[in-house]
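Of the protein chains in this complex, all but one are displayed in their positions.
Right, chain A next:
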Amino acid sequence: MAESTRPPVDHVVDAPLTSPAATQGLLEVFRHRYLLKLLVRREISARYSGSFLGLIWSYINPLSQFLIYVFIFVLLLERDRTENFAIHIFTALIVVHFFTETFNAGTRSIVRNKALIRKMSLPKEMFPVASMLVSLYHVAPQLVILVIACVPYGWTPDVLGMLAFLLALGIIMLLGTALALLFSVANVYFRDFASAVGILTNFVRFSVPMIYPFTLVEERFKGFSEYYLYNPLAEAVLLVQRAFWVGTTSDPAATAATELPDHLFTRGLVMLAISALALVVAQLVFRSLEDKIPERLN
């Protein structure tokens, strides 16, 4: 009876006949920029919704950390080996935070969004990428605090320094996304990975020149300090210290020469390339495992 009442309408679809499953990985994420933007905004506004201070919390948190380190390492332990040690610490802290947040939240991202993934066909890479962008967003308030702390020491921005900072951000963005991709899919198969990542990120802040200067590593490890620099996070921290901490010391040129390793920028670019490569590998692994994600999410 339905047929008889039905007017013959020609609904013309000029789209090609294709597989309905999204397959282009990260490229597909860029085609869904608008959804990505909304997901990032959802994450950010949901985190502070219902709180009176709202976004101010994203300033309070890094500020409190900064003050704790100042208290312990500058006032209590009186580490005067390094000039402006508090800033030295805080520059590293920004990198460490950005990375661990990306890694931790990214690893959990797919499991956390299972309601969405089990109902709609979306590029699943979207969720780790969104986690990275949320973490990147929180770099901004920390940067504001850092700049405010740097200016009294006579710090002024220089082109090379800003390039160093961008290079460091690039390294962490690529590497963090790569690890988030890998571990987010692993976490679907075994939830153990989220716990393991939590422990892994505990080591991060000690593997970079944060509460100790790089010169100490050179002094104690001699030739082996080269291997220490193979850590992309250590490299990123040194780049950010080049951008901010160096400019606050009494003789920036001398500080850059003595406190930082040689070929800082060349190393940075190599690390950027390695991180990009890691992202490609992570994408390939992710693609080979993602088909089973919807049925393993329960």
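In the analysis below, contacts are C-beta pairs under 8 Å (C-beta built on N, C-alpha and C of every residue); 3 or more make two chains touch, one makes a residue touch a chain; residues count from 1.
Note that in this section contacts and distances are computed from a predicted model.
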item	value
Protein name as given in UniProt for the chain not displayed, "NADH-quinone oxidoreductase subunit D", "Chemotaxis protein CheR", "Phytoene dehydrogenase-related protein" or "ABC transporter ATP-binding protein"	"ABC transporter ATP-binding protein"
Selected from A:P20, A:P152 or A:G223 as touching the chain missing from the view	A:P20
Interface with the unshown chain - residue positions in chain A	1-3, 6-7, 9-13, 15-22, 32, 34-35, 38-39, 42, 45-46, 49-50, 113, 115-122, 291, 294-295
